[in-house]
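One chain of protein is taken out of this complex; the other chains stay put.
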């Protein structure tokens, strides 16, 4: 076996995602046999002191407040982008031009135009690129994919029905964070959590052909973060509902909202096919529910598959059957697959092209909402 | 106390609904203190022998195959219509003209035009009229209504999200029954089970303002019932997905399908408001799930309210706490309320006017599906 | 087909069980093809006025306050005993001697000695006899029985694990009803709900070989029903826990309590065998959960079998798949089977001999509690 290469990683962003990705960079080599060694070289954040402390806590060798320095550093092999959405394109394009492999948080961009430029940049630079739709690598969801591909729910898919519901901005006093402003976020619930749903729809069922959508902003102004006595306008969707069709004829229906009190991070979906169904709930993420028409008469029923068996995707590297994993593990799986792809110089999905297709669906959803009609691709 | 009147009932229809209504006519006086005595006078069906046996089994004094005779019979006070949808209008209008109180199975009609004529007929005749949307009288749903009215989920409703999923025609060999032909049924999944969802949406949240919809017929031809070797065209929807808005600003999203393998009669809905949420599943119909933001910090969570307490709607007449009731009981509650309304000569909801509004939503859904755009009322 | 006989029924008791049995006598002929016609001839209760009203409401032709008159009436074929436990033996023995078929509420008696006399009486009189352990005829439980008999959980049973939890006497102010006094009830939670558990254990797994038990009376005195200011001693168990073994080597573990706040009528059990498991919860009584080791690798999981298919026991007579039944239906099934057995003059289980074996287990449980040691049969 030749010596494994070592990849130096630069991470941009110190928020929730910066913490989650840092954990994944630390943990991936401990549980997976990666094709490369990982050096957690640099973390970058706006605030120098905060970033310096984060570097120490999260395991990075150095810290900086200048993302351009990270991207320009010839010692860096991989750039991992965990910033607000408005910076994704600029950083990713610069990183690609500098020949870095790029992992970018979702949604890839604020709109399809930005995403197109990003795809073009990685295509030209021939760098490995990936969007961090980490839910593809929930073991239960990866299992659903295997089962669908193996025909276990049938030749034909009838329905993809999903809801992603949270409640963290349900309180009117919650401030106008960047996720509630279109210039930073592109869209609201749609881009934040809808992007995940669209990615899963494409991953599990196929390309989307047409959409009709409606959306609402329930709380139209909110206190500024910097000055609570002043209110600013919320110009993104608080909730969006979408119906449509896939190219293969399946019906699409999903709803995303941050106004569902009691639902903390509930991504549920159900897929019905011609010989079975699968159902998933992110708040019980170690389970996949599965119905098959082939079960003996009178013995059919949705099965609670506890997706912790060695045969299940990713699971063998963790703990024995019945020992649950959590949210953070999905990032470990994503980064493990990404590192192996970078080492092999091969494509890994979802890549930027997937991110662009996702963005086109989101753009169509927003267009449909404005035009009040069905948008066909 | 004056002597209670006695109401003679004539029931038209001997199928699934005829059986369910017969049971309710028998049971209502056993468990509820009705304002009238009930005489189960006549049942009417197409097949004379079948109907005669049904009369005996189900508890009717007489049987006939001529619905006009029932409607014309001066001894009949109440006509209960359990026929296929295409006969609802003709029978109901005749019954109203004959001065009978009328209970009609859902959907009220095949389209709004028919429904308008029915509303006009009962209005002119001033007869008590009701559509049998029995799910309003599931105790858990009636409880949800009480709670919403009392403001327990907040001043503002954000979402009504529902899915009614069955799988009984999922098999391609299932024959072309009347429910799959528009001339008998009006529409497919929409009219059959979507009508229930729309009724609950209106009951629990309010009037609908606009809808966008898409639908699909997955199996486009099926064996004729009479001659299995010949196939006929399915000209109704197998599944329909709808998004829209209520007048009060809430988002509407529902999907109805008979192609969800593993879902036998799964009507689930969730309503999210500004200070709480309720969720329901017809396959666990004795429960209502309830979340309130006012719960102590760290102690919040959806509660499984087992709706079998004496304080819960309709429940005190049945069994002690913890003893479940089933599907058939919702008809008993409906008929008990109907009888009391007839005795008091007052309106009972959902009445034909509700049925008409329901039908208008369904018509708009079908129009939206064809026009591929949002339909505003 | 010869003309069906007509059985005249006399019911003793007008409480909760009197109401539940009355409903079953009314409903059984409506849904099942019984081998006999049913005449609901007489109901008997202590209070003449109450009983007269009950007769009318519940559908009985006549009422009386003298159970001996019912038992002595040559026109009566079947005596159905729904009284407090202390009267079971006397009435049942008299009824048997009078040649009546006897259905008796559980527990059969207050102790094994009483039960032995009852068994002896029906044996001598050669009358059909049955104990109303209605839960055997919950469709999901009857299905579990079929599956166990067919070997679907394996050749060997390892565990019968059950808990029957209620909370209706959790409040200290709840009065000293007859169920809390040993001279009427025999025992407390044990005889009331433990008798059900023992019956299911015997039905589903086999005869019990030995038991160890412990019990507690949490609230030792309570207000008298007649005079709330005076307190009387509670001399029965509020909760009892039992472990032991079946003759076939399976482990037995069950607990019964009326002090489990939030549990209204939660009878849960799980049976684990050498190739599968079944689990049941009375508060979701239309479901049976089933695990089989033979499922494909990575596809195993407990299935939620919704026991509403035509192939499931008793279900075809009710409603289409997915339409739930409730508590009261279990009595209808019991009475339908009882009537057919009476007509055929054959045994129906659980009969008085089963009731006696059940009582012997209960006696052993109480003895073990006192002696603080394992009691072997």
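Just so it is clear, A, B and C label the chains in written order, and each chain counts residues from 1 on its own.
Criterion: a contact is a pair of C-beta atoms (placed from the backbone, for glycine too) under 8 Å apart; a residue touches a chain by one contact, two chains touch by 3 or more.
Note that the structure is a prediction, hence the values are computed from the model and not measured.
Asks: Would you mind spotting which of A:225, A:283 or A:345 touches the chain that isn't drawn?
Replies: A:283
Asks: Out of B:290, B:314 or B:331, which touches the unshown chain?
Replies: B:290
Asks: Quick one: say which of B:163, B:312 or B:333 touches the chain that got left out.
Replies: That would be B:312, which touches the missing chain.
Asks: Just name the one of A:64, A:182, A:266 or A:351 that touches the chain not displayed here.
Replies: The one listed residue touching the chain not shown is A:266.
Asks: Decide which residue listed in B:59, B:232, B:300 or B:320 touches the omitted chain of the complex.
Replies: With B:59, B:232, B:300 or B:320 as choices, the missing chain is touched by B:300.
Asks: In the full complex, which bits of chain B touch the chain not displayed? Write them out.
Replies: Spelled out for chain B, the touching residues are 143, 287, 289-290, 295, 297-306, 309, 311-312.
Asks: Footprint of the hidden chain on chain A, which residues?
Replies: Residues in contact with the chain left out: 16, 20, 23, 26, 30, 57-59, 166, 168, 263-266, 283-286, 306, 308, 318-329.
Asks: In the whole complex, what residues of chain C lie against the chain that is missing from view?
Replies: Touch set of chain C with respect to the missing chain: 156, 158-159, 161, 163, 165, 167, 170, 212-216, 218, 239, 241-245, 249, 251-253, 255, 257, 259-263, 270, 272-277, 291-293, 300-302, 372-374.
We take it that only the chains that are shown with their structure count from here on.
Asks: Chain with the smallest distance from its CA centroid to the overall CA centroid?
Replies: Taking the mean of all protein C-alpha atoms as reference, the closest chain is B.
Asks: Cα superposition of chain A onto chain B: how big is the rotation, rounded to the nearest 5°?
Replies: 180
Asks: Report same or different for the chain B and chain C interface, where same means the shared residue numbers exceed half of all residue numbers found there.
Replies: Comparing the two copies, chain B and chain C contact each other through largely the same residue numbers, since over half are shared.
Asks: Distance from the CA centroid of chain A to that of chain C, rounded to the nearest Å?
Replies: Measuring from centre to centre gives 54 Å for this pair.
Asks: Could you work out how far the Cα centre of chain A sits from that of chain B, in whole Å?
Replies: 41
Asks: Mind checking the centre-to-centre distance between chain B and chain C? Centres are C-alpha means, answer in whole Å.
Replies: Comparing mean C-alpha positions, chain C is 35 Å from chain B.
Asks: Going by the touch rule set out above, which residues of chain A reach two or more other chains?
Replies: 300-302
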